[in-house]
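Here the complex is missing one protein chain, while the rest keep their positions.
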Amino acid sequence: MLPIFVIIPLGCAFLIPIAGKLRQGLAQLLANSCALLLLFCSINSIFWLKSGPKIYSLGGWPAPFGICMVLDGLTVLMLLVVNIIGVASLVYSIDYIKKFTSPVLYYTLFSLLLAGLNGMVISGDLFNLFVFLEITSIASYSLVAFGTEAEELEAAFKYLVLGSVASLLILLAIGLLLGSVSTLNMADISSSLTNSPSRDLILYCLALFIMGFALKSGLVPFHAWLPDAHPAAPAPMSAMLSGVVIKTMGIYALLRVLFNIIGISVIASSILVWLGIISMSVGVLLAIGQWDFKRLLAYHSISQVGYVIFGIGLGTPLGIIGGLFHLFNHSLFKSLLFLNSGAVEFATGTRRLDQLKGVSSEMPVTSATSLVASLSIAGIPPLCGFWSKLIIIIAAFEAGNIIGALVCIFVAMVTLASFLKVQKYAFIQKSQEIVSGIREVPLFMLLAMLFLAVLCIGVGLFFMPFVESVIRPASEVLLEGTNYAKLILGA
Amino acid sequence: MIELSIILILMIIGAVVAMEIDDLLSSIIALGAVGIGLTLEFLLLRAPDLAITQLVVEILSLIILIRATIEVNKPLAQAVSLQKKIMHLAYFCFAIIFVALFIRFSYLAIRQLPDFGNPIMKMGGQYAEQALKKTGATNIVSAIILDFRGYDTLGEATILFTSVIGVISVLRLSGRKR
Amino acid sequence: MILYILCFILFAIGIYCLLVKKNLVKKIVGLGIAEYAVNLFFILLGYRNGGEAPILDKTRVIANFVDPLPQALILTSIVIGLGVTALMVAIVVRLYEKYKTFDIDEIRRLKG
Partner (left out) sequence: MKEENGMSLIVKRITRITVSLIFLFGVYIVLHGHLTPGGGFAGGVIIALSFIHLVLAFGKDEAMNKLNESIASIIESIGGLMFWGVALLGLLGGYFFLNILPKGEPFRLFSSGAIILYNIAIFLKVGAGLFSIFIAMAIFRMPAGDNTQEPKKR
């Protein structure tokens, strides 16, 4: 029953304003229960997949006629990413939201964000993907501007302008495809594109799609909005933003279009490889000079997204597995780091690393979870970040891309250095005078951070069964490329 | 065919006027003119549904835009430092290069589109035939947006709902508790 | 053919205005123009010479219809444009209240 992933969040998004008027706590309860239900559905969607990909045609109309929803390996992976971080952020924001006014609006926007993300991931129709991409964008613009301070509004405005330009470019590309093949179902488009003579048109659409989705996911030439938007957003929202939103809006949609509709070609994969390399190096070099905790994390998001794009751009099966695995891991430890930065800000009131005086003694749980996250982003063996970076580097060597592999190793070193700096200033540094008034953050925030930390360690230790059950079917979907169409229309 | 391009050229002129004029209010009114031109285009291109919706949405966005410029009293004529001039120059030539490349490559792509006036109506044709039988609606566009592709319209209604909640959350009194 | 190119020129003007103008309201106007251009492009794709509006008529059977599919999509895109414009205006109104100016350079308190 595929439409559950959209029915539940939309229904509860419409219910929350009314529930919020009746009783204050009801809205919070509704949002959290909907997120937990979604997580439960996405976990057992792995087992649905055992019996092959599912197609659900909406309104009873067969695939090319109406809109259809598709559940295949890639969708299951993205559903897991979206709902795990969604539950963690919502549980975290039970206490965090006390700093903000009108939590009812916050929970409505959050469940709309979840509805947009889930709807975008399971939709099998190009224009439907654009509509849900737009829901996610507008919900994240409003959430970035939720605390109405001057910096947040300015960051939200910049994010809004660049996001709308990206949406227009994507809509223009969809228009060109519609003009040349006049159908909107992804499978139908790819089957009629294979024998269509217009090569230049497809290349131009490819260029527009890459520019639009790279703008949405903050890859380097288009990353202007990301370092401002992430620090400005409230902590659970910046965890969702960098952990999930830039991945689903940017990378997932790019992969779906590139691999399944237009079909990967040498040009496209080399563009992806070079985009990845540039984003990796520029992102981490910019991150060194940062003293604002969240800004540093935002720059690291750009470099880690560059890793994922580099891995998948290689095109070899191992590269794609490495890229997708890193996508999953990055969403885990990056949102954990953002939640930690929110906890530090919640307790001490400042995000500047140099003003923090080592809070590990007063905030044991936060510093422990942030240690786990920092080690796994730096790629220390037992934790999850190490395995995915290792697979990508091996795949790079195998694919003969020596420069890329060396850049990967160099970036891993610099990431390690930069996160040791974070640990030293924020947590480990022994403070001389007694730091008064810093208490550990309330329970629910700790619960969310522990949940993600345990997941980080768990995926790190048992990464082989995890890769086999979730990442491999996702990479097979991408490796199939355009005969995705036969699969959908055939079934 | 000719009147379409005339109106389109008038819209381009209106757009340039909206961009270059200094006074904000007249720039918004020029945008309104471009919108009305778009409504005329829709009527000429046999899309009455869209003409009504575009006209009415145009009026509403004008009211909202005028609300944004109502308090402006001083024009922006301050001295601009050298550093900002260089940055504007950089933006300026970046935009020119982007626009030139954009039109150059779009010309290549447009050449391969089916020429204007006879589209490949692969799905459109089927919708037209089966609209009355399958849904009973005589307005085929309504049949498409509410029955064949009703899921899009659910997404559409959610977009409007999100932007309403977004506007209310941005314009509320104070974001954070002091 | 000329119509498509004129439509792309209108889109380029919108994007140019968005990138170059430093006044916030001008950026909203630029985005609106680009939005109009994309909507027009979709409908230009669907036009058919001598086609009829896609409304069935009781009295006569209409043979050739204009393509109704792009029209259905553009209804959605118009309302998306309205939603984004409303959100932008709300942020601009709030920014004007905080900074007392529409000039993006004075507002640039954040480093790029």
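Letters are used for the chains, namely A, B and C, taken in the order the chains are written, and counting of residues starts over at 1 for each.
As a convention for this text, a contact is a pair of C-beta atoms (placed from the backbone, for glycine too) under 8 Å apart; a residue touches a chain by one contact, two chains touch by 3 or more.
Quantities reported herein were computed from a predicted structural model and do not represent experimental measurements.
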Which displayed chains the unshown chain touches: A, B, C
Candidates C:L69, C:V89 or C:I104 - the one touching the absent chain: C:V89
Residue touching the undisplayed chain, where the options are B:V17, B:A33 or B:V164: B:V164
Residue, one of C:L31, C:L75 or C:M88, that touches the chain absent here: C:L75
For chain C, residues in touch with the removed chain: 53, 55-56, 58, 75, 78-79, 82, 86, 89-90, 93-94, 96-100
Contact set of chain B toward the excluded chain (per top definition): 48-49, 51-53, 56-57, 59-60, 63-64, 67, 71, 132, 135-139, 141-143, 145-147, 150-151, 153-154, 157-158, 160-161, 163-164, 167-168, 171, 173-174
Interface with the unshown chain - residue positions in chain A: 3, 7, 10-11, 13-15, 17-18, 21, 56-60, 66
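As a working rule, only the chains that are shown with their structure count from here on.
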Partner chains that chain A and chain C have in common: B
Geometric centre distance via CA averages, chain B-chain A, whole Å: 29
Touching two or more other chains - residue numbers and ranges from chain A: 127, 131, 134, 138, 141-142, 145, 148, 153, 156, 179, 182, 184
For chain B, residues that touch 2 or more chains besides their own: 106, 111, 113, 119, 121, 123-124, 149, 152, 155-156, 159, 162-163, 166-167, 170
In the complex with chain B, residue positions of chain A that touch it: 10, 13-14, 17, 58-59, 61, 64-67, 98-102, 105-106, 108-109, 112, 115-116, 119, 127-128, 131-132, 134-135, 138-139, 141-142, 145-149, 152-153, 156, 176, 179-184, 192, 197-201, 203-205, 207
Chain C to chain A touching residues, read off their complex: 11, 15, 18, 24, 27, 31, 34-35, 38, 41-42, 45, 67, 69-70, 73, 76-77, 80, 83-84, 87-88, 91-92, 94-95, 98-99, 107-110, 112
Chain B residues touching chain C - in the complex, by the definition given at the top: 4-5, 8-9, 11-12, 15-16, 18-19, 24, 27-28, 30-31, 34-35, 38, 41-42, 45-50, 53-54, 57, 60-61, 64-65, 67-69, 71-72, 76, 78, 84, 87-88, 91-92, 94-96, 98-99, 102-103, 106-107, 110-111, 113, 115-119, 121, 123-125, 127-128, 131-132, 138-141, 144-145, 149, 152-153, 155-156, 159-160, 162-164, 166-167, 170-171
